[in-house]
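The complex appears here without one of its protein chains, the remainder shown in place.
Chain nomenclature is as follows: A, B and C, assigned in order of appearance, with residue numbering initiated at 1 for each chain independently.
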Amino acid sequence: MSSPPGAHLPEHPDFLWENPEPKASYDVVVVGGGGHGLATAYYLAKVHGITNVAVLEKGWLAGGNMARNTTIIRSNYLWDESSGIYEHSLKLWEGLEEDLGYPILFDQRGVLNLAHSLQDVRDSVRRVNANRLNGIDAEWVDPAGVKEICPIVNISPDVRYPVLGATYQPRAGIAKHDYVAWGYARAAHAMGVDLIQNCEVTGLETSGGRITAVETSRGRIAAGKVALCAAGHSSVLAKMVGLRLPLASHPLQALVSELLEPVHPTVVMSNAVHVYVSQAHKGELVMGAGIDSYNGYGQRGSFHIIEQQMAAALELFPIFARAHLLRTWAGIVDVSPDASPIVGLTPVGGLYLNCGWGTGGFKATPGVGDCFAHTIAHDKPHPFNEPFTLERFTTGALVDEHGAAAVAH
Amino acid sequence: MNFRTPTGGAIDRNTVLRFTFNGQALTGHPGDTLASALLANGVHEVGSSVKLGRPRGIVAAGSEDPTSLVQVETPFSEPMLLATTVELFDGLQARGLAGQGRLSPEPDPARYDAKHEHCDVLVVGAGPAGLVAALTAARSGARVVLVDEQNQAGGALLGVDEYLDDRPSAEWVADIVAELRTTPGVLVLERTTAFGMYQDGFVLALQKRTDHLGFAAPASVARQRVWRIRTKQTVLATGAHERPVVFADNDRPGIMLASSARTFLHRYGVLPGWRAVVFTTNDSAYCAAIDLAESGVDIPLIVDARLEAPARLATECAARGIEVRAGHVVTGTEGSARVTGVHVAGQTVPCDTLLVSGGWNPVVNLFSQARGKLRYDSELGAFVPGEELASVRVAGSATGELDLNACARQGRDAGAAAAVAAGFTPGGQVPLPVSDSRCTQRTGLVLWRVPGDEDVSFVDLQRDATVTDVLRATGAGLRSLEHIKRYTTIGTAHDQGKTSGMIAAGIVAEALGVELADQRPTTFRPPYTSVSFAALAGRNRGELHDPVRVTAIHPWHVAHGALFENVGQWKRPWYYPRDGEDLHAAVLRECRAARESVGMMDGSTLGKIDVQGGDAGKFLDMLYTNMMSTVKVGRIRYGVMCGVDGMVIDDGTVIRVGEERFLVTTTTGNAARILDWMEEWLQTEWPHLDVHCTSVTEHWATIPLVGPKSRDVLAAVAPSLDVSNEAFEFMTWQDAVVAGVPARVCRISFSGELAYEINVTAWHGLAVWEALMEAGSPYGITPYGTETMHVLRAEKGYPIIGQETDATVTPQDLGMAWAVSKKKPDFIGKRSFARVENLRTDRKQLVGLLPVDPTVLLPEGSQIVETDRLPEPPVRMLGHVTSSYPSAALGRTFALALVRSGRERIGETLYVPVEDELVPVTVTDSVLYDKEGARRDG
Amino acid sequence: MTVSPLSAWTDRLAALPVNASERPFLSQLTVRASDPAAIAAMGAALGVVFPSVPCTFTTGTGSFGEVQVLWLGPDEFLVVAAPDLQIPIEEALRGALGSARGSVVDTSAQRTTVVLEGPHVRDVLAHGCSVDLHPSAAPTGTCVQTLLARTGIILLVTGADRVTLLVRSSFAEYLAAWLSDACVEYRTQ
């Protein structure tokens, strides 16, 4: 028997990174060794020449949400502010494999966002039109078009919530998360960034309104600047300097099936029935569920969420009936009131904040890494993250992406 | 060749089952698994590996098997099942897989369900420890559930021919099961795998109820059931899995775990081959060797990695002519589709089977899922439960204890302790069985791998991950087991590393020179074994997927050809096409009827909340932006509600029923949310207020009767009601008898026309609707749906919450500053109106748009730009089209839109990109029809 | 003239192994009150003692015949009586409530009522109801508000093998369809 398609994923390189002891002091300490932290360190070094950088990770690199997401990449967000930073990110994704010299398996197989009600249709058309005027590839497809792109979607009008159409972004897709994280880590390390694992930040030291050091489980580390990239744990870290954030950390679950012959050529998302699914490179179905309602740092959610999601998935994809759930897991997503991130300066000098990405963090990795590095290097927001200040909650200038991102990835 | 023993095994030799594998016709017996039946026919090669395409066989006898993946094709195709867990039935067709299964495009005809079960003590695993635990708990009077993944109780006893208390162990098992089954409050579930352990004693178990029946499975019985068990106490008697040792070419079919070979022999009467070499690190494999030898298998050699073989067992082997070579290891194998020889000390020993035992891994998956900490047991070479949990106990070999009598004792202790913890007093003590087993199970050597060709020394047979891969990972700088798992993919296949995970950890620790005791094992995640999507969806599919909510008048709509729109869970008539009309034609006709004569719709889905109490007015003043406490009894006021952020969340009418009583309506989609919103404020912020809210949404059927002839129709069905404009003013209500039924009639209008809203008890809804149809027939009364309702209101510039609003829109943006009280000191949302962003003059505001070409219909959702030529992206957008319709009344198309500084732009020409064109539109006031309100009074 | 939510289901419900039958048009009034004297007075007016224990119901007989009072919350009750009594009962309750804080609302058509009987009742419900219905946990007299599959219900245990369900009218057909499906396995037993 020959081996099935997708069985051969590219091998990882023979060398990734060293595991140094932390130095006494760094120009920049990035707290959080997930995708965002690693990308930030990479762009600090590559674009801004700042290489005396440490990335501190309390567990293992990219073991948080980076290891727990469903790897969907798209930029078809409604508002100009969002589409700006996500499209910037998508453009970087398109050159990332070459940039990092790492096979990240970025696969632009397209994303369908299904509409199930007349209001879904209006909202979808609105978003498609906004996307196009923002230079983002987007189209509205009718049910027959949905079927053409993804033949296994049930477009029968007789189901409980029929598919009335979908938005389609052809340039959207998926990538392999470990490969992305390790690509950034390896490249950052090669430029001199220290990657320090099993190093939990236990305190932030300030003097005269300016950050001076981080206290860690591996000792005090002096820092000229500190950049927080801690996703679900952002609130806990910010509180160390008395900074309150408008965030709630929730469990977000996902699951994977066993390996299956290719049946699903694209990515399908349905906010209305809380399903998003793709078939990963080796053939496993990767699906995400809705956010659990309660605050939680336990990296586990409630199983009824998964059961509901399965019922919804089978309505859309009857062919999945006898696929098997192989593994479930949960991440901790930091959700902001307007479902948009907070990226920028803080009232503490030299302390920078990147959080609130909720379910959208993975796709933003290159974009926010680049913009956040710029923000840190220049002590000034990059134009793409300028709208995403903490102050917007005071002024009311929210970027409300609930319509586009409430359960979306 | 037949590998079936002449006697023995729990199979029915008198019945022959026919099946095919990879197209080859074979036979087996009831009691067989597909794996045992294949082995009985001499078939070891089941499939091939996913990456390298190397042959893969059967390594284990149960659900821990890493390799025997098959696609079962009958009676319905199902991918990625283990041959070792598929029970044989007549007519089974299966084929081996290369690591990937195939989904059938045919609809799955099977039924699935779920069931809730509550108990005091749940016992997982019906081996000796679990059986004693369950019976001990049962005798205390506790409600007990015992689940086991096999088709019969017994656990490890099923795979041996040992005696307990001087009789076959099966008899001991049968006695316990019989007592359990006859004890009230005890539920014994076979073929039921506890796959997930969650918070607060919540355990999910999958029961396979009909798969073993094959074509005889009754269609009415749910094929699989998810048991949702809520238990006070749990005893995990989940046993242990034998693990292999890694050596060069350890992946060939015919290489099998020693205890599994013993299971195939005793449970199924199947020999794995005729000539078997045994490679072990511990005593247990000797029993397999001796049993197989006694069944006629030639055992040329036992290779024992320990420096000294166990004396008594070695003697027994010698008596049977089995050579034991201690202090040796297997360094490689030969063969391709089947092992043909084993390398030991530079020699090749010919054989057709190699049995391997590298010790035992306690099954701690559920304990770990229950957040129990694990501890590395260096003697066992495995992680074992490392702490006691308040409501989860572990007994038997799942603790690392391998002696049967001790396991049973643990079971008894755990069962008693669980019963006591659940509030029961232990009853009669269950006697512990005494085993005649030859093997003391402990005292092994911990050996992860034999040095050799690392490129073909497989750690994860399913993922083709080798020692080379592990060493590459550590060499690349990886230290965490989680990283190494990802680098090598070890433990990520369908078996989730049941046999490979511990070995990988051991090899990593050796490579890094660290102690396993200091390593954190990778996380055990649910499910323990794979669960079909359909089983998890249960019966929540098709018409039961999500409730369809319907009104009392719904049957009429169906009978009269309405097409329906989903609004939340409700089915609402969208429009009523006649004679092949399309949406536009039907809606134009329906609109014309309402504007020119009379129409009516089913408005029963509107949320209705009865608000009573001395502070009801004060309360509503806080919830609505406008003043409600000043509404006079008998009158009605339209109101808008905002969230604390000042954004519109709902609107509706407020009817003052009495001095201390109001009836408020909400939009259809928000009915539950607004009642919750009210309760939240009342209960958590203002408990001092004398206000009570009660939903009456479904108590009332609501029928808006709309159009210049509505008065005549109403008069006809409500002869005692004075319907004159003077006696029944706009924005008032009256109780009346309508069509012989007590009704509340409101004079409100969502269309600008003369209109009445007739509310009757839902039981009367259909009759009153029919009476109105009859009374209206002289006027051509026309039922209309949501689309016409939307057009009529849009012509008047009335917004629909959720269509004109999107959680970023204030009442002022909607042009409803008039509905925002200046007098009230506070109401929810008021403070937010003073924020910087709310004070901007260039906010998006609701306006009308008239395409310059009156036949052009703008697509809803279109964006609006300022210039007649599009610059390069990003293009500045001024807003978007929220609603757009052809209008019978206006004789043209029109739209509503949210436009930046919209009200200042009235009269301006803007552009709407549609496909590749820019459609010029004129900005107008949002009210396009009957601006003066002349039609309201008829 | 009147149509109940499950009028089209009568035969299908009766054929179920749980002998289901709709009891339409019952008089139902939602009462909110917390003043013990007012609650006692309302009970006296109906000839029934309002339940004081959460998740129970009481039955009594008075001038309106047999009346059940269901505990729905710490200050919330549902009064259930024979058809066509909602207006006089509302008056009686209002009179008894007097000036005490509270409310009385006619909700007769808000829900309909389905009675299930027979040895399979608990098993069938356990397919969709997470509340422990074992007689030791839910004896006769129990009244719980909970979920049955995807609809809210009020569930009364009225006898050893007898349960009454109250369901919102718009969800009644869903309930009937769900019961029919959950009963399939029990038909042949």
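Following the convention adopted for this analysis, a residue touches a chain if its C-beta (ideal position, glycine included) is under 8 Å from a C-beta of that chain, and two chains touch if they have at least 3 such contacts.
Throughout what follows, contacts and distances are computed from a predicted model.
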{"item": "Missing subunit (named according to UniProt) among the choices \"Heme exporter protein A\", \"Ribose ABC transporter permease\", \"NADH-quinone oxidoreductase subunit K\" or \"Sarcosine oxidase subunit delta\"", "value": "\"Sarcosine oxidase subunit delta\""}
{"item": "Where the missing chain makes contact, among the chains that are shown", "value": "A, B, C"}
{"item": "Contacting the left-out chain in the complete assembly, out of A:138, A:155 or A:245", "value": "A:245"}
{"item": "Contacting the left-out chain in the complete assembly, out of B:200, B:518, B:579 or B:932", "value": "B:200"}
{"item": "Among A:74, A:300 or A:363, residue touching the chain not depicted", "value": "A:300"}
{"item": "Candidate in contact with the missing chain, chosen from A:13, A:103 or A:337", "value": "A:337"}
{"item": "Touching residues (missing chain, whole complex) on subunit B", "value": "198-202, 230, 371, 644-645, 676, 679-680, 683-685, 687, 825-826, 830-832, 834-836"}
{"item": "Chain not shown, touching residues in subunit C", "value": "54-55, 72-74, 76, 130-131, 144-147, 152"}
{"item": "Subunit A, residues in touch with the chain not shown (by the definition above)", "value": "233, 235-236, 239, 244-249, 293-298, 300, 302-304, 334, 337, 393-395"}
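Here, only the chains that are shown with their structure count from here on.
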{"item": "Between the pairs A-B and B-C, the one where more C-beta pairs touch", "value": "A-B"}
{"item": "Greatest separation from subunit B - chain, by CA centre", "value": "C"}
{"item": "Mean-CA-position distance for subunit C and subunit A (Å)", "value": "48"}
{"item": "Rounded Å distance, subunit A centre to subunit B centre (Cα mean)", "value": "23"}
{"item": "Gap in Å, rounded to a whole number, between the CA centres of subunit C and subunit B", "value": "31"}
{"item": "Interface hub residues of subunit B, defined as touching at least two other chains", "value": "114, 540, 543, 546, 548"}
{"item": "Subunit C: positions in contact with at least two other chains", "value": "none"}
{"item": "Contacting residues of subunit B [partner subunit C, same complex]", "value": "111, 113-118, 143, 218, 220-222, 228, 230, 539-540, 543-544, 546-552, 555, 570, 610, 612-614, 690, 692, 694-700, 740-741, 761-767"}
{"item": "Residue numbers on subunit C that touch subunit B, as the complex places them", "value": "1-5, 8, 24-25, 30, 32, 101-103, 105-111, 123, 126-130, 132, 134, 137, 149-151, 168-171, 173-174, 177-178, 181-182, 184-185, 187-188"}
{"item": "Interfacial residue positions of subunit B with respect to subunit A in the complex", "value": "47-53, 76-80, 96, 98-105, 107-108, 114, 196, 198-199, 202, 204, 226, 472-473, 475-480, 482-483, 486-487, 492-494, 496, 523, 525-527, 530-534, 536-538, 540-543, 545-546, 548, 565-567, 645-646, 802-803, 806-808, 832, 835-838, 859-863, 865, 870, 872-875, 877, 880-882, 913"}
